[in-house]
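Here the complex is missing one protein chain, while the rest keep their positions.
Chain naming follows the written order as A and B, and within any one chain the residues start at number 1.
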Amino acid sequence: MSRDQQFQQVADRFAFPVDDDIKIGGKYTPVLLDGDLAYVAGQIPRIGETVHFIGDAGGTLSLEEARRAAGVSALRALALIRRACGSLDAIVAVPRISVFVRSAPDFTQQSEVADGASDVLFEILGDAGVHTRTSVGVLQLPKGAVAEVDFIFRVRTTDK
Amino acid sequence: MSRDQQFQQVADRFAFPVDDDIKIGGKYTPVLLDGDLAYVAGQIPRIGETVHFIGDAGGTLSLEEARRAAGVSALRALALIRRACGSLDAIVAVPRISVFVRSAPDFTQQSEVADGASDVLFEILGDAGVHTRTSVGVLQLPKGAVAEVDFIFRVRTTDK
Partner (left out) sequence: MSRDQQFQQVADRFAFPVDDDIKIGGKYTPVLLDGDLAYVAGQIPRIGETVHFIGDAGGTLSLEEARRAAGVSALRALALIRRACGSLDAIVAVPRISVFVRSAPDFTQQSEVADGASDVLFEILGDAGVHTRTSVGVLQLPKGAVAEVDFIFRVRTTDK
C-alpha cells in the first residue's frame, strides 16, 4: 500500500477529511519550504472548521483523548505536506516534532500523549517517520485545545 | 521605503531604540549564524535595561498589551539580525517563530498575541516576513514577562 493510501486509511479511522481545506488561524503560513526542509506551523486538532478535544489532559480529558488529539495534529501536518509537495512520498525524515500538551497540574504522561502523533507518523511513513521529539505540559493552548504539535520534515525537492 | 527605514518607523511607534545595545541575560549568544540560518534566542519585551509587559495575558495584562509585547520581541530580533548581518535586507525568509505567552488559566487567545510578532515581521519585511508559527500558553516566563519569542531566519550570507 502506498503512503498516500495508508494516509487515507488512518485518516478514515480519525474521521479526518484528507482533502478539505486546512483552515489556519492567525497571520502566517502553515507550511514553509526552506530548501529540503518543510516547517509546519503548530497544529491543533481541528477537523474542518471545528476544534476537537478541548480541555486538559488528566483533567476534563483522558489520556486516550489527548493521544487521539495529537494524532489528528499529525494528520493535519501530513495533509499540509501532501498539498505542498504533491505526495507524502516526498518525505525523507522528520528531524523534530514538538508536542505541547495542555495538562492538569498533576498530569505527567506528556510522552504518552505524544505517542499519538508518533504512531501516526510511523504507521503512514514507516522508517521515514523516524523523528526526535520534545513533549511538554503547558497551561493553555489556542482555542483551549488539549494538544498542539509542530514539525520539521526533510523532503525531496521537486528538482530531484 | 527601505526595510531599514521601515524598521525605524515601526520601532518609533513602539518607542524602541533601534541602536541601543541589546542586553541579554544568561550565558549564551543572542544570535548564532549557522550557514544561511540565523538562530535568535528567545526574546522577551525588554527595551534598553527594562523589561516591559510583566504579567499574564488575560489576567493582569490585556490581549492588546500582550500583543504589543510580542511586537517588541520581534523588534529585538530584527535589531539583532541587523547588527549581525549589516542590514535587514539580508533576510530572505523566516522558517519558524515560537511564541510563548504567559497566560491566565482560561486565556486561549495565544494566536492573537502571536499576531503582534507576525505583524511586525510582515510590516517590515514584506513577503520575506512569511513564517510558520507555534503559539503556546505557559505558566511563567523569565522576569515574569508576558511573552517570549524565538526565531529562525534564513539570511543571505556575506560571501554572496
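Criterion: a residue touches a chain if its C-beta (ideal position, glycine included) is under 8 Å from a C-beta of that chain, and two chains touch if they have at least 3 such contacts.
These numbers come from a predicted model, not from an experiment.
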Touch with the omitted chain, as defined above, among B:V18, B:L37, B:L63 or B:V92: B:L37
Footprint left on subunit A by the chain that the document does not show: 93-96, 98, 103, 105-112, 114-115, 118-119, 122, 130-139, 154
For subunit B, the residues touching the chain missing from this view: 25-32, 34, 37, 39-42, 98, 100, 102, 138-144, 148, 150, 152
